[in-house]
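Below is one structure. I have some questions about it.
A single protein chain has been omitted; all remaining protein chains appear in their positions.
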Amino acid sequence: MSAVSPDTPAMLTTADGAPLKVSFDRALRRSRLKALALVLPLFAFLLITFLVPIGDMLLRSVENQLVGNVLHRTVKALDHWDQGSGELPDEEAFAALVADFQEGRENRTIGRVGVRLNYESGGMSSLFRKTGRRAKRITEAPFREAMIKLDKRWGNLDVWRLIKRESDAYTASYYLSAVDMRFIADGSIARQDENRQIYVRLFGRTLWLSLVITVLCLLLGYPISYLMATLPVRTSNLLMIMVLLPFWTSLLVRTTCWIALLQQQGVINDLLVWVGIIGEDNRLAMIHNRTGTIIAMTHILLPFMVLPLYSVMKTIPPSYLRAARSLGANPFTAFVRVYMPNTVAGVGAGSILVFIIAIGYYITPALVGGTSGTLISNFIAHHMQVSLNWGLAAALGALLLAAVLALYVLYDKIVGIDNMKLG
Amino acid sequence: MQGKTLAIGLAAALAAGAAHAQTELVVVSWGGAYSASQQKAYHDPYMAANADIKILNDDSASEGLSKLRAMAEADNVTWDLVDMIASDAITACDEGLVLEIDFDNALAAAPDGTSATEDFGDMIVSECFIPQIVYSTTFGYRTDLVKTPPTTIADVFDLEKIPGKRSLEKKPLANIEWALLADGVALDDVYDVLSTPEGVDRAYAKLDTIKSDVVWWAKGAVPVQLLADGEVVIASAYNGRLFSGIEEEKQPIAMMWDWQWFDLDGWVVPKGGKNVDAVMKFLRFATDTQRLADQAKFISYGPARMSSAPLVGKHATLGIEMGPHMPTAPANATTMLPNNIEWWADHGDEMNERFNAWLARG
Partner (left out) sequence: MALPPYTSTLERIWFYTFRTICGLVFFFLIAPLVVIVPLSFNSVPYFTFTPEMLAFDPAGYSTRWYQDFFTNLNWQGAVKNSVIIAFFATILATALGTLAALGLSRAHMPFRTTVMGLLISPMIVPLIISAAGMYFFYSKVGLQGSYLGVILAHTALGTPFVVITVTATLVGFDHSLTRAAASLGSSPAHTFFKVIVPIILPGVISGALFAFVTSFDEVVVILFVASYEQRTIPWQMFSGIREQISPTILAVATILVCVSVMLLVATEMLRRRGERLRGLSPA
């Protein structure tokens, strides 16, 4: 018989005798596990099909195994070479280079090293190709003289510095390229030549065009959302169909529509010529340039602005405006001072949503943007499919991803992802 | 008795099965009129003679090199034969993505016994690349929309003589050479000039003069379409596509051959393909003297074998003599600009970067 002290209450137990707290904890843990078990299949699925691929891409933007793997003997021999000494590497390094070339030629990897180094310095590709073809003839020392005789560029310190620099397993050079910088021969970082600078400008243009499109969507979307929010439900539902129809229609269909409308021999130009506003010779160029991208993307993204705006506006009681009017505000003041502040959440949500989608857009600029209306995404695709500089594509992608994630965090702060609605 | 019937049934089933055991070859090419010409000249006759072979067309040649790399990386090569331009083929060969070809053993000799190596001659630019056609990128213009027909490359850059929009391919290749030629540089000096920074600046200064009037194209069919729609008055385009626009579609377009850009296109066999033997057999057939001459019945590209040239006849449906429409015809070939593959392999990245930056400056 234990005495129950007044300040420790009797421990509550459940029917099976376990303390309530333990039992409660157990139930909670079970409930958590159940919740996790339900989420787990999708999480595992996305991990394999989506998250790992994205991570793999990010890794590719810094990965640089190729040079070190193929020229493994040379890289090892260069360990004790002082690149600041102003002297060429020793005979041992040249011997290693010849051996690497012979092996690389045999298994056809030396060409890829040339292509890789050519990103950093023009001419490497042909140097490696030429050397690869002839290296098998070099069989005996002195290797240094033989190589320099084969191509005098092997006597150039900068070539050796380049190999040494790019032999690390990881490199920052793709990121440098992505912001218009580069390593110069002595290993320091400098700006890219003026006439080869492109990506900073392109990021700037992408942000600027996205901003213009966002503002246009807001200007067009605000009045119709207001109209729909204030009309009777039956009428506004009808109008909503006009917003949802483009929303549900394939993006390519809408882009095709704009090609038909905007081209020089297209519907709008025909109409303008027919009405007599412009002459046959002065047809407007509205496609394959920035104008085309802006018009088509504004049309495509407008529903993403209207839907959140409308859902916010619908919750604002009309009595607010009436109250302001009855207190003496003129209609304009009442609208600006009373109504608009209430819609800020919707404006924020819609704008960020449109902006996020716009900066990552690829298809529409590719089809109607010409050269002045292309965005950063188009260059990512270009480096993946045409120039085959996958590391640079990955670096540009990583920068774009960082921008989008930052905006997404902002969106989460303003709207909360739980409140994301569709349709 | 029953056993016998069963055996006969089984044998019949097996025979039927064998008849259906076809080998499918995935051949990658450029689509459109060009793939159609290959279909008629190579694929159809080969399939007619070899019932066990089925040839499937994949039109992704424009992404050929990047997809080959992806396949090699995955070690899952699904293509059997790829049509490529020579410079890409050289890269693919250097990277070990495609097989080396033993020309004299793998390919048919000319009818007179000349070995394949000799018959292809200078066209063999890589040990992995089997040349198929010589094509050129040249100019087409609207006969009804230009007041004075252009005659030289300088006219392309002359906004006063030829006012209006023009279309050029969206890459520096050929365009910067044309810019220098139009600016008065002699052919022999072009690459010397281009190898200096001032020379490149000079080319871009020339391109700057027409930049705002250029519509850039990326796919072969587009410039002809732009000409047909009247969106541009003059455009660079592949000569075969221009031919079909002019002769087959009867568009009011004419050709201007000055400084046509000469290039090679041909076959490569991906390393690790699943039907290498079948493909090599097909290649032996598809690259023989007669077949290469046959292709020229459908599209105006020159056959890569010397022995095929005399066999080039009339267009299969239009009945016109194809010889004069070839890029190699003497009247067309007075001025030619051959692709300097070596120079572009070295400077390509640099030039593309600069070109893209120049374009983006908008």
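In order of appearance the chains are A and B, and numbering begins at 1 in each one.
One rule holds for everything that comes next: a contact is a pair of C-beta atoms (placed from the backbone, for glycine too) under 8 Å apart; a residue touches a chain by one contact, two chains touch by 3 or more.
In this text, all values refer to a predicted model and were calculated from it rather than measured experimentally.
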Candidate in contact with the missing chain, chosen from A:157, A:207 or A:220
A:220
Omitted-chain contact residue, chosen from B:65, B:84, B:203 or B:221:
B:221
Which one, A:18, A:251 or A:323, makes contact with the chain that was left out?
A:251
Interface residues of subunit B toward the undisplayed chain are 31-32, 58-60, 67, 70-71, 73-76, 78, 218-219, 221-222, 225, 229
Touching residues on subunit A - with respect to the absent chain:
28, 31-32, 34-43, 45-46, 49-57, 60, 220-221, 223-224, 227, 230-231, 239, 241-246, 248-261, 263, 265-267, 270, 299, 302-303, 331, 356, 359-363, 367, 377, 380-381, 384, 390, 393-394, 397, 400-401, 404-405, 408, 412, 417-418, 420-423
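The definition used in the following text is that only the chains that are shown with their structure count from here on.
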Give, as an integer number of Å, the spacing between the C-alpha centres of subunit B and subunit A.
34
Help me check something: in the complex, which residues belonging to subunit B touch subunit A?
63, 65-66, 69, 91, 93-96, 170, 201, 204, 215-216, 229-231, 342, 345-350, 352-354, 356-362
Touching subunit B in the complex, subunit A uses residues 107-112, 114-115, 118-119, 122-123, 125-126, 129, 132, 195-198, 201-202, 205, 263-265, 288, 290, 370-372, 374, 379, 382, 384-389
